[in-house]
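Removed from the display is one protein chain of the complex; every other protein chain stays in position.
The chains carry the letters A and B, assigned in the order they are written, with residues numbered from 1 in each.
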Amino acid sequence: MRNSFIYLIVLAVCFSFAGCNNSQKNSGPQVTIWHWMSDRQDAFEQLAQKYKREKKITVHFELFPHSAYTQKINAAEAANDLPDLFGILGEKRVLASFAKEKKIEDLTPYMEKQNSNWKERFIEICLAVNSFKKDNIYAVKPGIYGVPIDAMSIQFLYNKDLLEREGFASDSPPETFQDFLSIAKSAKDEKDTYGFASGWGETWLIYCFTTNYAFDLMGEEKFLNTIKGEVPYTDPDWIKVFSLFKDLREAGILAPGIITMNNKEAEQIFATNRTFFTFNGSWGVNTYQQINPQLKYATMPPPKANQKHPPAIWAGAGTSFVVNSQSENKKESIDFLKWLTEARQQVFLIKETNNLPSIKGLKKDTPDNMSSFLSNQQYFTHPRLWRINENSRVVEAINRGVQNIVIGAKTPEEVAKEVAKTKERYKNE
Amino acid sequence: MNKKEQLINFSFVFPALAIFSFFYIIPFFYTFWLSLHKASSTNVLDLNFVGVQNFKDIFSFQIFAALAGILGISLIVFAFKNKFKKLSLNHKKSLAKTLQTITVVAGGALLIYSIGAFFNISKEAVSFSPDLQWWNSVKRSFYITFWGLTFQNCLAFLLALGVDRAARTGQFYRVVFFLLPVLGEVIIGLLLRIMLSHYPGVFNHLLESVGLGQWAQNWLGKDMALTTLAVSHCWRGFGYGFIILLAGLQTIPEQLYEAARIDGANALHRFTKITIPMLVPIIFLVIILTILGTVQIIGLPMALTRGGPAGRTTVSVLRIFEDLNNSHVGYASAEGLILGLILVTLSFSLLKLSKKIKS
Partner (left out) sequence: MPEQIKKTLYLLVIHTLLITVALSCIFPFVWMINSSLKPNSEFIQDHGFELPDTINLRNYIYTFTKGNLGTYFLNSILYTFLTVIAIVIISSLAGYGISRLQFRGKNFIFYMILAAMMIPIPAAFVPLYVLLKSVGLLNTRIGYILAMVNVGLSLSIYLYKTFFDQLPKDLEESARIDGCGKLRIWWHVMFPLAKPATGVVVIFNALNVWNELILALVILSNKGLMPLQVGLLKFSQSSVGLTQYTTLMAALTVAALPIIIIYLIMQKHIIKGMTAGATVG
């Protein structure tokens, strides 16, 4: 008994040592990619296998849960242990920092290399979110620092069947916020059906919604001036923005538990015909397709709360990979990205993950449901295109404040005051 | 005792100490070093030395100055009480003297700083602004700890008492009550999320079907979320306390009870005069374990509520996580150190209390 026990230990120790040698022993260049997109891992791995067959180079896609991803990247950065390719989560400031510290490669030379026309492949806005222009406030050397592998936009969606059932025309969605509220209210007629559901447990969706309407109610200039600190958050226009959430609440159209709902849960509600409207990104198509292939829906421009200024819609690259400038496999990594953004691979990704391609000329390969997310282009914008971004502490305060309004714990005025206070506290950061 | 024997004796703790220094002590100093830094506004990777600024931000200037003063006074008192006497017996007297002087000087410096700071505050009217987000998250952690200490431990104790008496079915309960800890936070968290979410609303449905429909509500909503989290945590974790307390109960010799019974002591008497005193060290162990396990709770809120709604279940460790995610590495380190300090103080005073009660 005792002998077999010791034998077992020895065996386990051997196994554990063998295990760690294994990972380093493989010969030839290998490319390691870190990302957080759990819904794309399968497709990525299939592509990696295909690449191995074609080019004899092994590509490892390592997936980390979203909640721990940034920390992993930060720690790896501090230890100089970044993988060959990785995605960067967060504001433009973060991307800028990596570029400034020369941790990631400026890809402009590769993109503009003669006869490669790599740069020309991409949809402009997808490249723009990864680029720095001349004289940017971050003082980063101008250039393109990331390769977009898909595109996205975050839009209002409506359920055609439900709208029709309630007697509204399925091809003329509401144009004003008031109309939107009144149509959504009719959801009360149906059992277990809500007017509006969205994954507002994930706070970035709230910030996106808020900025969309901040553009609408005060215009881009005033919005950016608030970030600069020239307009306070207690400005009447901002109170109006926060009040929209109060209106949503008071209209009684919000799905219960909307602010603890995560994105996928909200997608599920929309896919099962239980909400009239939702606010979601183009990645949701995948879930809708999986749960209910018969679902009939379309995007619509944000219902306007004001006629003076156009609203905004966040759109740009969905996922971008950056290249570790200290990587030993820089060439192989860049080659892989080039291959990944070829039409063939992009079509594969459209089919497998239902995400919009980041390159032009694939209209006929994109199903209608997905290309609907490319409508309303006149409103497209992205925080990474703004010349300045809000401090993350303030964004956090806005999101928390909005959640508090939605559950009726605070008034818009109180929230505005709190956000202004937070802004004041962190103005020097 | 000669040097060689000392060395041999020391070698028993050496492996533990080696692992410790590597995984705790070095990271501790590194964390401390990081906590004195802040990223610049345009470059999150560029950490600048800012001294104790992060701590000032967390505590607010006033409390920070007061803490410095208190620390200064206690250092001076400590030095003048001459706690270094013990040291001077084993070593050279001069060492003790030097240490004493250094402590007094350090304490004095802190005190002067504190007085100066308060002088400044009174002159310039610095506004009182501790980081409420952080302290609220600490409060939430302690709210859950409070539930753990009262509800969870009482339940564990009651069940242990029950099982201790029920010899025949004891085996069965021991297995069953330990099932939940075996499963792990992630599985329990995911299961609970499905059960408690408004949709599909399994738990509410269950309540309705047993006729308690009026109790059905949004368990993860603004009013209930934190309590739901606390109770779920207690429910998941009571097995630990149960098993330890049960083992403790069974170390009490039956003869003691017999003797008491012959002396005519009733059940309540036997419980307060025999069971409780015999269990004191074990009870304190369970209490400390509960505090440690609960203040640092992370897996369950991550799976169940992710800190929502509107930050109402953002517990302290989750807050540290959020700060790390927003690239506030220095600030998060400072928060971690403060949390650690609170826990150390709490646990050590409990251990001391336990020793006092025992003797």
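The rule is short, and it goes like this: contacts are C-beta pairs under 8 Å (C-beta built on N, C-alpha and C of every residue); 3 or more make two chains touch, one makes a residue touch a chain.
Not measured: the values here are computed from a predicted model.
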Omitted chain's touching partners, listed by label: A, B
Touch criterion as defined above, residue of B:Q62, B:N136 or B:S347 at the omitted chain: B:S347
Option from B:F59, B:W134, B:W219 or B:Y240 whose C-beta touches the chain left out: B:Y240
Of B:L191, B:M224 or B:L256, the one touching the omitted chain in the full complex: B:L191
Residue among B:W134, B:W219 or B:F321 touching the omitted chain: B:F321
Residue numbers in subunit B that touch the chain omitted from display: 1, 6, 8-10, 12-13, 15-17, 19-20, 22-28, 30-31, 34, 90, 155, 158-159, 161-163, 165-166, 169, 171-188, 190-191, 194-195, 200-202, 205-206, 209, 235, 240, 243-244, 247, 250-251, 281, 285, 289, 292, 296, 298-299, 303, 316-317, 320-321, 324, 329, 332-333, 335-337, 339-340, 343-344, 347-348, 351
Touching residues on subunit A - with respect to the absent chain: 9, 12-13, 15-17, 19-20, 22-23, 32, 34, 38-39, 41-42, 60, 62-66, 68, 71-72, 74-76, 78-81, 83, 262, 264-265, 267-268, 271, 286-287, 290-291
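One rule holds for everything that comes next: only the chains that are shown with their structure count from here on.
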Residues on subunit B engaged by subunit A in the complex (per definition of touch): 38-39, 41-46, 129, 133, 197-199, 218, 220-222, 225, 302, 305-306, 308-311, 321-322, 324-329
In the complex with subunit B, residue positions of subunit A that touch it: 67, 70-71, 74, 77, 90, 93-94, 96-98, 100-101, 103, 137-139, 201, 255-257, 259-260, 262, 265, 269, 392-393, 396, 400, 403-404, 406-407, 409, 425, 428-429
